[in-house]
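Only a portion of the chains appears, each positioned as in the full assembly.
Per-chain numbering from 1; labels A and B assigned in written order.
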């Protein structure tokens, strides 16, 4: 259980960032737990898994990809005909590998599809750091396309610096701005592209705070705005009326030694309306966010169970 | 000339901030210069003044209030019938006092008028630090109104912290957020209010980078958006086709040790369209920005000369 606790702690402290990385870390933690389990029987093993799941679920509020992953992996144990704990632990391992493999495949497909949208000479705007977005840009660069990137610094934790460094390493001409300068530069941009932390049943996208303003500014300038996301970031709970919880993080991220009585608010995410999103680039292709529920029913009907 | 150079340097290094403070500092520098002048005759004195003016003009690109002030003060020397340098120096002094007095009067009137717009229970959004905005909020507080303020941190130089501290000192409940969280909070706001660095002949307002995004977000949410400004921030050059120059500041303000080859862009201001502005609260009252040229012709016809 230690590995799970450590991982949960890292997720809480933002040492692990980005929905994909969080999901991967959580899967690995559960896999590790399964390998070292001392549970005597299936029931106890499932209880252990369930506790691990709970620990990981509460580590961050807006992580449907991790949640869908753990739900699926544990359900594979539940429906397994096996009873031996050792065999069941192998089941966890194999389900985890299968999930990770399919995540990898999704990323690969998203990279391929997204890279086709990039033309030489394009100027592309991005916000925060998304490993899928940077993978997609890497693909385009490898295909010989010559484009530029404008990225925001992304307060309060400056994830934009990670993006900028990765772009420079790829040899991409990169411009770096404060978040507030988005509208100043939007008219020079060919399209904007961001990652996602969650997709709701209405087709809205939850992503790093500031994303919805960029989408609004892009809309004002008739600049296409794309979201890059694995479909499994869809949160089935939003279907049934739950609001996607917006995590509020430590005020000290914003101001280390603030004056007394100051009320600092630090929401980590905001909601981008489906109508500002030209398309979600996912493993299925480029889709309109308005049809997300039906896409999920066709591709991953188990998330509704 | 030393005082002028020092002042120009301080303005350049943003040690003096805000259009009002910059204008005041420049006026005082010219006044000091006049007091200590060793010029032998009117012509040489005017040359000195002209050089001082040039030094101060180039210290910052978007400072019409300072420019209008210096233009007016020097023109008073030019049209003066006097020839004695000493008397002319006194002319500078008296014109400066007159200008500062009228600036003070304008601030007072703006404070009074603006305070009337604030009701108890209001939540008011502001960006960056504007001494006129905070004066207006102080007035409202002194009138016994009980309101809240939400202010952005205002990257890259964190002027929002100054605003937050001043509000707390006044006993105003204050919420502090990153710039990107503006849209997250806009629906809870009664109105937004910001200062101005310049007003163009089309009725657009130049203010701290990020202002135009706040205006757009306020417009999207049907939240009134006010600009607080002395009319003399009108820039007559925009009348004749000049773009208001947007100063780009030191990249290190954004990232102290950036990676090599990174292109950091640091524009200090952006342009807010007249159509997003409910009214400009000025010494004349609350006006529609669309009529700015005619208001100026009625109140300050000399700026067009």
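Convention: contacts are C-beta pairs under 8 Å (C-beta built on N, C-alpha and C of every residue); 3 or more make two chains touch, one makes a residue touch a chain.
Everything numeric here is computed off the predicted structure, so don't read it as measured data.
Undergrad: Fill in the total copies of the single sequence across the complete complex, 2 being in place.
TA: Copies present in the complete complex number 6.
To be clear about the criterion, only the chains that are shown with their structure count from here on.
Undergrad: Could you work out how far the Cα centre of chain A sits from that of chain B, in whole Å?
TA: Computed from C-alpha means, the inter-chain centre distance equals 42 Å.
Undergrad: With touch defined as at the start, can you tell me which chain A residues reach chain B in the complex?
TA: Going by the criterion above, the answer is residues 152-156, 161, 164-165, 168, 173-185, 209-210, 212-213, 216-217, 220, 246, 254-255, 258-267, 270.
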